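A single protein chain has been omitted from the complex, and every remaining protein chain is retained in its original position.
Just so it is clear, A, B and C label the chains in written order, and each chain counts residues from 1 on its own.
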Amino acid sequence: MAGDSFGRIFTVTTFGESHGTALGCIVDGCPPGLALGEADIQRDLDRRRPGRSRHVTQRKESDTVEILSGVFEGVTTGTAIGLLVRNEDQRSRDYEKIKDQFRPGHADFTYFRKYGRRDDRGGGRSSARETVMRVAAGAIARKYLAERAGIRIQGYLAELGPYRLNPVALDQVDDNPFFCPEPDKVAALEEFMIALRREGDSIGARVNVIASGVPVGLGEPVFDKLEADLAHGLMSINAVKGVEFGDGFRVVQQRGSEHRDEIRPEGFAKNSSGGTLGGISSGQDILVSIALKPTSSIQVPGATIDTSGKATEIVTTGRHDPCVGIRATPIAEAMVALTLMDHYLRDRAQNHEVDRGSHPA
Amino acid sequence: MAGDSFGRIFTVTTFGESHGTALGCIVDGCPPGLALGEADIQRDLDRRRPGRSRHVTQRKESDTVEILSGVFEGVTTGTAIGLLVRNEDQRSRDYEKIKDQFRPGHADFTYFRKYGRRDDRGGGRSSARETVMRVAAGAIARKYLAERAGIRIQGYLAELGPYRLNPVALDQVDDNPFFCPEPDKVAALEEFMIALRREGDSIGARVNVIASGVPVGLGEPVFDKLEADLAHGLMSINAVKGVEFGDGFRVVQQRGSEHRDEIRPEGFAKNSSGGTLGGISSGQDILVSIALKPTSSIQVPGATIDTSGKATEIVTTGRHDPCVGIRATPIAEAMVALTLMDHYLRDRAQNHEVDRGSHPA
Amino acid sequence: MAGDSFGRIFTVTTFGESHGTALGCIVDGCPPGLALGEADIQRDLDRRRPGRSRHVTQRKESDTVEILSGVFEGVTTGTAIGLLVRNEDQRSRDYEKIKDQFRPGHADFTYFRKYGRRDDRGGGRSSARETVMRVAAGAIARKYLAERAGIRIQGYLAELGPYRLNPVALDQVDDNPFFCPEPDKVAALEEFMIALRREGDSIGARVNVIASGVPVGLGEPVFDKLEADLAHGLMSINAVKGVEFGDGFRVVQQRGSEHRDEIRPEGFAKNSSGGTLGGISSGQDILVSIALKPTSSIQVPGATIDTSGKATEIVTTGRHDPCVGIRATPIAEAMVALTLMDHYLRDRAQNHEVDRGSHPA
Partner (left out) sequence: MAGDSFGRIFTVTTFGESHGTALGCIVDGCPPGLALGEADIQRDLDRRRPGRSRHVTQRKESDTVEILSGVFEGVTTGTAIGLLVRNEDQRSRDYEKIKDQFRPGHADFTYFRKYGRRDDRGGGRSSARETVMRVAAGAIARKYLAERAGIRIQGYLAELGPYRLNPVALDQVDDNPFFCPEPDKVAALEEFMIALRREGDSIGARVNVIASGVPVGLGEPVFDKLEADLAHGLMSINAVKGVEFGDGFRVVQQRGSEHRDEIRPEGFAKNSSGGTLGGISSGQDILVSIALKPTSSIQVPGATIDTSGKATEIVTTGRHDPCVGIRATPIAEAMVALTLMDHYLRDRAQNHEVDRGSHPA
C-alpha cells in the first residue's frame, strides 16, 4: 500500500490536486448499518472550508461532497464508500509566473527532484487542499465513534503566534472563524491577523485536540501504540512540525514522582500522560497538541533558485492562508477520528471476547 | 499486519518479553549482498545494553545476538533475517509483590484491561527491553544506509532534567554513558543522577537525532510523509511523549519570513524545516527531537489500585533506569534508520528512473 | 488495508456498485513520467464493455473514463491517479421483484447475512460491473510494463462449455467478441450461444493468459510467490473457481522426469512450470489459466428462499451474460498486469543493485 492510504482496517485512500478536476477518497472497512448522508459529511467540510472569514484563503469553493457508493437507502452497506468533491475555483494563472521557481519552505523543490516534474498549479498534490478528503473521511469515522462508542473529539486553536488561548469555552469553538476557545480573545486575534496581512507575512499556530469517552484498550503494544499512530496521522498534515501528548515536552524537566498519574478507585488523579499508558488508551481523555508552521506563501520577497539552479527572488501572491493553523482544527480532529476508529475496530477484532469489567479506573 | 511490524518494504517484526525466554525479530526485505555478521549488530546492542554505568538498570545481560537466517557466507541473501537474543537475568521475584497492583504511569493497568490478563514479570511485552530488537534491526538498516547511500545517523542526549546539552562534540557521544555531546557537563550529570537515585526518583530527558547525507526525495506526499513515518517510529518508543522536527514547537511563534529556509544555488540558507519539505527529504540534514518522560518505576511511594479495584500504595524496587532517556539514544537512532531505510527502498521502487541531476540544492 | 485494495507498492483501490452513481479507483505508486491519457485506458475498457455483441449483457454503457488526478500535461506525476466512470444505465426496476429473494449461486445470501442488509440493485458491489475498475487500473500497469519493461500480456478464451479453443491466432483474439484465438470456431460458438440463450441457460468457460517478456526475478520466496499473488488476483474475479499455472492439475499424474523443464545454454527446453521456479519468474512466459463458472442469473426456474427464510421459486430476467467467461479475458489480463507491475516495483526496491548478467537462461 502506497502513501495515499491511512489505517489498517478502517482505511481511507485519497487522491486529488489543488487545481485538478476533483478530489476524492475511498473509505474502506466501514461497519454496515450506519446512517449516513452527504449532510453528515458536509458539516465538517464546511467547518474547514476556505472563505469562511477574511483571515483564510479567499478561494471560492462550495466543497460539495457527493457520496458515490457504499450507502444504500441512507445507511452504510459495509462496502467501499466513494466520496467526490469537484474543484470549482482553479485559478491556475496565479501560479504561471512562479512555475519555474521553487518557493522556499514549499514542496516545489522536493517534488521536482523526487519525481522529475511537478504539477505547478497551486502546489498540486502538496497543497493543503488535499486535506478536504481527510475531513470528509474523518466525518464518517467521527459519526460512528460518537453513535456507537460514545467517543467525542473536539479541537481548538491553542496558540496563534504570541497569543495563548485557554479552553475556557469549548462549546463556542465553532462560533468564531479561529476555532478559538476563549471568546474574549477573538477581537485581538482579528486585529493581529489584519496587521499581519498588511505586512504580507504569516504566523505559526498550535492546535489541541481532546478525545473524550475513549474506552480503555485502544492501541497496540509495540510499533502501533495509539500515540504512534496518532502522531503518524497528525504529522502527516501539511505544515505540522511537532506532536506531543499530555504534558508533552514538559516531561523533559519532570520527575517521576511528579509526572506519574496516581490511580484511585474512582479514577486517575490527573492526566499528565495524555490518556495512554504503554501505548494503550487508559480511559482518560486523549490530549494531543500539534505545532503548525507559518506558511511560506507570503508577499515578503525571498531568495530562491529556479529549475535550472539559478538564483532568483520570489514573491508569492495569490490566495493563501496567512495562518494555516486557523483552518487546521477540523483537519486535526479528522485525523484523530480516523486513528481512533481504526484502533477501535482493531481492538474489537482481537479482543472482543475479553471481559473488561466496569470498575471506574 | 498487526502492531509488531514496522515498515512497508524493509520490514521488522519483533517478539519478546522482559522476563520471557528470548527476544527476537525478523527483518524482511533487506537487499542481498550486504556484508553482515553478528559483530555489526552487537556493536549497537552494546551501546544500548543495561549495566554500562551505575545510572542505568543493573540488570546483567550480555544481550548476545544470534543471526539465525538470511546471511550466507557473511553476506545477506535477500531472504528473511532472523535474529535472537536470549534473556539471561530474569529476576521475576522482584515483581512478585506488585503483581496484583497497577504501577501508576505503567502499562500494567491498560494491558490488564485490554487483554484481560497480563504478563506481570517485569512489564512483559511493555518493558523497554522490547527495544533490544529495534536496535538489532536498526543496525542492519544503518549499515546498508551508510555503505550504499552515504547516510549517517547520530543521536545524542540533548536535555536531562534541568541540563541542556549542546552538540559541541558529537564525536565523543559514545565515550560517556549518557551519550552526552558536551563532555564538560558529564561530571555534573553524574552528580545529578547520584542525588536523584538517593531520592528514589527519576527524571525526563530529550534526545536529538541528526541524519546526514540523506538524498533528496525520501518520503511520500500524503499520509506517509517522511516526518509522519519518523514520528510513528519514534513515538512508538517507550516513554516518548513528543516528537518535533527542525524548529519544532518554536514554529508556533514564528513568522513565515523567519521560518522559511531560503534557497541559494549552493544550497539552503538554513535548516528550520529539519530536512523535509512537503513530507519529502530536501537533501538537508534530518533534525528530529523527542521528549522522554521520567520512568514511573520509582521508590517514592504512590497511590494506586489493585486488580480488584481497591486502593493501595505502591513502591517499585528492582532494577530500573532512573532516566530512561539515557539509553534512548541508540534506540532513537535505530528507529530513524529503519524509517529511512524503508523510504529509501520505497523511493527506489517508484522513482528509480527519475534523473535527479546533481546541482547542489 | 481492507479488501478493496490490491498490491503493495503499485496499489489499486476501488469502489462502486452495479447500479450506484459511479465506479472509481485510485492507483497509487505509479512511477512518474509515463505518458497517459484517457484513450490509453478507454481502449481496454472498450474491450470489456457490455453490449459488444448479443452474447453478452445488453446493458448500454459507454463506460467513459475520466482521469481526475495524477496526470499533468499528459504525463503521470507520481502521485495518486483517480479514475471515474459514471453509471449510465441503471435499470434497477429489473431487480424489484427479486429484492427479497436470494438468487442461488449469487452473493445475495452471503452479503445479506454478513452485513445485515444488501444493495439489491443488480448485485450492488458483488456485480461483475466492479471489474470495470480492475480493467482501468490494469491498463495503466500494462502500459508501463510494455513501455518500460517489454512485458506483453495476452489473454484468450480457451474453452467455452464443450468447445476447446487453441491459440492458433492470438493476433486475432480482439477481432471477435469471444476473444477466441481460433477464428474457424467463432461461427460454432455463435451458434452454441444462440441455442443456449433460447434455453435461458448459461455456460462455463476457461480463459488463459500469457505474459511474455517477463524478466527473471519477479516474485518473493515465501507467501508472496509470484503464482500466489497472481492466484490471489485472478481468484478474486467474480465467478472464478480455479487457477492453474503451466501444466496445472495435470502435474498430479506426472513424474518428475517428465515435469521438470531442463535448462540449456540457450534457454529452457520447455515450459511445464508456467514461467516460475520457487515462486520467482524464470524469464519464460507466464502461463496461467482460470475456470469461470456459468452465471446463475438464468431464466430456468430454481428453488430458493426469501429473506424471511421461506421457500420460493426464482427466475432471473434482466440483462445478463449467458457466459461471463466471454468478457473475462480483459479482466484476467488486467489482474495479471497489476500483479506483475507490483512485483516489478517490489523487485526493483530490494534488488536493484544486483547484476543479473545477460546470458540466455
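We adopt the following convention: contacts are C-beta pairs under 8 Å (C-beta built on N, C-alpha and C of every residue); 3 or more make two chains touch, one makes a residue touch a chain.
Treat the numbers as computed from the prediction; the structure is a model and nothing was measured.
Enquirer: Which one, C:178, C:245 or C:344, makes contact with the chain that was left out?
Expert: Residue touching the absent chain, from the options given: C:245.
Enquirer: Which listed residue, C:14, C:77, C:176 or C:329, touches the chain dropped from view?
Expert: Reading the full complex, the residue touching the unseen chain is C:14.
Enquirer: Please pick, from B:32, B:200 or B:213, the residue that touches the omitted chain in the full complex.
Expert: Answering carefully, the residue with contact to the hidden chain is B:32.
Enquirer: With the missing chain put back, one of C:44, C:261 or C:285 would touch it. Which one?
Expert: The single option touching the absent chain is C:261.
Enquirer: Provide the residue numbers of chain C that touch the chain removed from this figure.
Expert: 1-6, 8, 14, 102, 104-111, 113-116, 125-126, 130, 159, 161-162, 196, 201-206, 216-217, 219-225, 227-236, 238, 240-265, 269, 273-274, 276-283, 291-298, 300, 302-305, 309-311, 346-347, 350-351, 354-357, 359-361
Enquirer: Can you list where chain B touches the absent chain?
Expert: Its contact residues with the unshown chain are 1-5, 7-11, 13-17, 20-26, 28-29, 32-33, 66-70, 72, 75, 77-82, 84, 114-119, 121, 124-125.
Enquirer: I need the residue numbers on chain A that touch the omitted chain, in ascending order.
Expert: 8-9, 29-33, 78-80, 148, 221-222, 345-346, 348-354
Rule of thumb we're sticking to: only the chains that are shown with their structure count from here on.
Enquirer: Could you tell me which two chains share the largest number of C-beta contact pairs?
Expert: Result: the chain pair A-B has the most contacts.
Enquirer: Which one chain sits nearest the middle, judging by mean Cα positions?
Expert: If one averages C-alpha positions chain by chain, the most central is A.
Enquirer: In terms of CA centroid distance, which chain is the most far removed from chain B?
Expert: Result for the farthest chain: C.
Enquirer: So the centre of each chain is just the mean of its C-alpha atoms; given that, what is the distance between chain A and chain B in Å?
Expert: Here chain A and chain B have centroids separated by 26 Å.
Enquirer: Need the CA-centroid distance for the pair chain A / chain C, whole Å please.
Expert: About 38 Å, centre to centre.
Enquirer: Quick one: which residues in chain B touch 2 or more of the other chains?
Expert: 8, 221-222, 346, 350-351, 354
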